[in-house]
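Note that one protein chain is taken out, while the other chains of the complex remain in position.
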Amino acid sequence: MFKKLIAESTAKSPWLFHINSGSCNGCDIELVAVLTPRYDVERLGFKLAGSPRQADIVVVTGPVTRQSLDRVLSAISQVPEPRCIVTMGSCPQSGNVFKGSYSVCAPLSKYVHVDVDIAGCAPKPEAIMDGLVKATEILKQKRGQK
Amino acid sequence: MDFPFVREAVTKLFSKPSCAMYPFQPSEAAPNYRGRIVFHPETCINCNMCERVCAGGAITHTSVKNEDGDDVITRSFDLGSCTFCSTCADFCTRHSIELTQDYHMIGIEEGDLIVSGTFVKKAVKKPAPKPAAPAAAPAAAEKKADTPAVAPKADAPAAEAAPAAPAIEPRGDGKPTQDPSKCIYCTICARKCPGEALTVDRKEKIWKLDEDKCVACGTCADVCPKNAIVI
Amino acid sequence: MNLANMTDYHHFPIYSVMVLFLGAFIIAACGSKPSKDPKNPAGFRAWIALCATALSLFFLGSLVKPVMLEGEIISYWMGSRAIAGGYAIGIAMEVDALSLFFALLIATAVFVSAIYSIRYMVHDECVPQYYVLYCMLAGGVLGLVLSGDIFNMFIMVEILTFAAVALTSFRTKVYGALEAAFKYLVVGCMGSTAILTGVIMLYAQYHTLNLAQLANLIPGTMNNATKLAFAFLYIGFSTKAFIVPFHPLAADAHGAAPASISVLISGVLTKSGIYGIIRLTYFLFQTMNLGSMQFMLVFIGSISMFVCVTMALAQHDFKRLLAYHSISQIGYVLAAVGLSTSLGISAGLYHAMNHTLFKGLLFLAAGAVLHETGTTDLGKLGGLSKKMPHTTVLFLIGAFSISGVPPFNGFASKWMIYQATYQKAVESNNIGFLLVTVIALVTSTLTLASFVKVSQSVFFGQMPKEYENVKEVPFGMRLAMGILACLCIVTGLFPKTVTGVLTEPAARAVANVGEYITAMGFKSNLPAPNVTFAQVGVWEPINWLLILCIALLALTIVAVAGKYDRVSERTEDDTVDTKYQLFYGGEKNVYSQVGGGDLFWGFKHNWRHYFDFMHNLHSGIVNDYALWAVVALALAIVYMMIVL
Partner (left out) sequence: MTANIFLNGLQYLGYILIFPGFLFCFLCGMLLVGIDRKLVARMQKRVGPPILQPFYDFFKLCGKETIVPAAAERTTFLVAPIVGLAALVVIQLFIPIHGFTAFSGMADIIVILYLLLIPALAAILGAAASGSPYAGIGLSREMVTIIACELPLVLVLLAVAKTVGNALGTGLCFSMSEIAEYQLQNGSLITKLSMIPAAIAFAMVIPGETGSHPFDTAEAETEICEGMHAEYSGAPLAVFKLSHAVKVLTLTSLFVALFFGGIGTGIIAFDGVIVFALCVVATALFISFVHAVTARLKIEQVFKYYWTVVSGLALVSLVLAWYGM
């Protein structure tokens, strides 16, 4: 019974940790827009966590610059299981317009398993919500497997 | 201390929230929103203009020969690398690329964010057949230069012009030829050429085609104000 | 003299003092050749000191039954010379409950500190001499509180002052040790001289040195010379208690002295000062029924507790911080004693006892840190809890006690002090005493803040690389700390028993001056007062602890059933996994210890003008402090002349 309760709760209370790996801030402000009264993702139980230790979903924005690569990876590794990694915007998925730069290490999926990609540059808040809802489903699955 | 939001907080408490209840109620994107790319391979002429103008390097193509010796070309758009700037659509002479209002672009499996389309580019027969080419057009949707949309257009002016100056023959491989008698060296064709294959010098009255660069897209013929280009 | 006569408990007070001096003599007579044992450089001399202190504690402990429980006052004339012609000419010892109370505290602290010293003093030179001075100091303080003779009190003050000065500068290689000893010497001698002057003036007036007789003669016959003597004596004992304005000396002395000596300076020397002041005000001059005297003691106590706790918040050194807290807690004692209510005296004495226990524990913990790491600078330490878990637990017990966290002993006594001050405020309808309650409560929180600072800076947080090889301190040192920690818990859990056995008899003795005088063979017409210790508050630590334990047990069962303890931890072989590193915004391998003197920036920023003022005031120059002493003496004289 408790297992089911916990699995249900996992889907209902995903906390986000946002990592900016050299983003242009476009995606970042869209992520913040999701928390505003217009979209209010807190309806679904989402919350921005301040520390990776408390997060369930890691949202990475930015093209993963060489400077930030180690930091991003160590922050992601500090998130307790079950966790879900979401890349947001085109940059972490491919490098976008920075592709091929000496200082850019994108895509992130070369280094860690990415669960959900949210495309868009920057994605629309609705698209972000779509992606996050998908991520909660994945979280619940992972929780259920445990 | 000053609390400027007291009244607002109280009034808001008793008013309807301003949330868009998105996941439960669908929400339309604004008009002219540039969302998911839709590719119409049937109109694509493989000019690769889109690839060249793409800032994010999101557009790629692969080309495989089939048993007929035709090129099977697959063009794919990686939405995960796209900036949705719409430049490719703007540059596409055949309007094969379209950015829709669909913003639900979520990738979970590999390939969820890839939009692609395949078409066959007929291999050019060296002994070029006459304008009979258009006849083949209705047969296949996947055709290149001689698509139904283009062929009649290209033909019509040629047919009109034929009595006046029959000297200019179409080359038959889809690449343009100039009719010097009609050409006014306005350079529009050179400027519009996606492959920068044309060099036009107004003073010297030179019209030159770099055959390696030409992709036989027919833009030059379309834009020519004097119908001086024959394909 | 037969054996039965010798084991009569009336001899025990003098035994307990003599045993210490005898120990000092034997140790000195044994020469100063260091022993070959690297773990105990003093060899058998350390055991002699330990035995002497243990015997002393035993003698005093066996006096609890007759003196505390049965209310007997032991008067003891040396050389069987007693009263001749109405004047006491012999040397007397008089042990009432108050004396015994302080003597027990002192003997306990001295005994525990002696256990600690054996393993603590291994890195020093001349350790045999250390034990000589140690026993001298202990004997001096014990003699002071057991003496029935004001001149003997002065002599004991001299002995303990010089022993303390020598021990302060014992580690001459420590930066500032000699300077601290010099400051202590200068101001301490001013204090001793003031006591001597007071004694001389009293003798000139009343031709006797016996405390009981003086107490019988002085009240009612006060003249200007007596008032002058009172002021001199008061200032003299103030310097021993290090209360404001003599607090800077304590900081320097504690910072430089070995930790085992800091325990004595803080837990024992200051108590001797408090004892002197109580004897002076309640017995000799019996001035405590005057509002002005109550005001003076409570005022100085409140100033001491608040000024010193804020000074402590500004410190960067573990032992200096403890030193200021020491004075702050003495401020509590003085304020409570100055209330002149039975509950107040009982609370004050209770707190004095607790102060000896927890401050001793804290100083020993500081010594343990110094012993292992070689520094007490809060800015340089960190994360020692992983290397010294027992010391950390013991330190935390001490820190909780001093901060007044229930159910430790500091809370029990502070809580009585709050009640006493508030009751006094209500009884006297004086809103000023209410302020004392508030200051005491706030000071308690500031104390907690300051010990949070210490625990974060020293025991928790991150460990600097150079302390990776630090080990737990030897068992002997932990044993000493453990004894004090147990006492801290026990005295906190059974406040009723402690007050019933120890502090209430002492408070009764303070109220019952007439009996003190008659016990010595003088006639007194002071009536025996009716003493009650009514409290308004309710606090049942045992029941509370029981409930907390049940709650904890229930929670633990739930937690264990819910696999609370199944945690991911770094295993030994996998040392590079970033998962178990601290979160630094993603940075790797960063060392950043938050701690040291500026931890409570938000508080200090608001008080910056006050802290600047205090910083400028405490110049560290001995001339200034001597000047403060003179000014304090002048003010005391003027005040006494006006109000008495």
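Should a chain be cited, it is by its letter among A, B and C, assigned in written order, with residues numbered from 1 in that chain.
Everything that follows uses one rule, which is that a residue touches a chain if its C-beta (ideal position, glycine included) is under 8 Å from a C-beta of that chain, and two chains touch if they have at least 3 such contacts.
Here the structure is a predicted model, which is why all the values come from computation and not from measurement.
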Neighbouring displayed chains - absent chain, whole complex: A, B, C
Selected from C:Leu69, C:Ala204 or C:Ala554 as touching the chain missing from the view: C:Ala554
Absent-chain contact - pick from C:Tyr76, C:Phe151, C:Trp539 or C:Tyr639: C:Trp539
Touch with the omitted chain, as defined above, among C:Leu22, C:Cys126 or C:Val405: C:Val405
Those residues of subunit A which, in the complete complex, touch the missing chain: 2, 5-10, 12-14, 37, 40, 42-43, 45, 48-51, 53-54, 56, 78, 80-82, 143, 146
Those residues of subunit C which, in the complete complex, touch the missing chain: 383, 385-386, 389, 392, 396, 400, 404-406, 411, 415, 418-419, 422-423, 426-427, 431, 434, 437-438, 441-442, 445-446, 448-449, 452-453, 455-456, 459-463, 536-540, 543-544, 547-548, 550-552, 554-556, 559, 562-570, 579-585, 592-595, 599-603, 605-606
Where the missing chain touches subunit B, by residue: 1, 3-6, 8-10, 12-13, 15, 17-19, 21
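Just so we're on the same page, only the chains that are shown with their structure count from here on.
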Overall pattern in which the protein chains touch one another (line/ring/star/complete/other): line
Pair exhibiting more inter-chain C-beta contacts, A-C or A-B: A-B
Between subunit C and subunit B, distance of the C-alpha-averaged centres to the nearest whole Å: 90
Whole-Å gap between the CA centroids of subunit A and subunit C: 58
Subunit C - residues contacting subunit A, complex: 568, 577-579, 581, 583, 585-588
Contacting residues of subunit A [partner subunit C, same complex]: 19, 51-53, 68, 70-75, 77-78, 80
Contacting residues of subunit A [partner subunit B, same complex]: 37-40, 43-44, 90, 93-97, 99-100, 107, 115-121, 123-127, 129-131, 133-134, 138
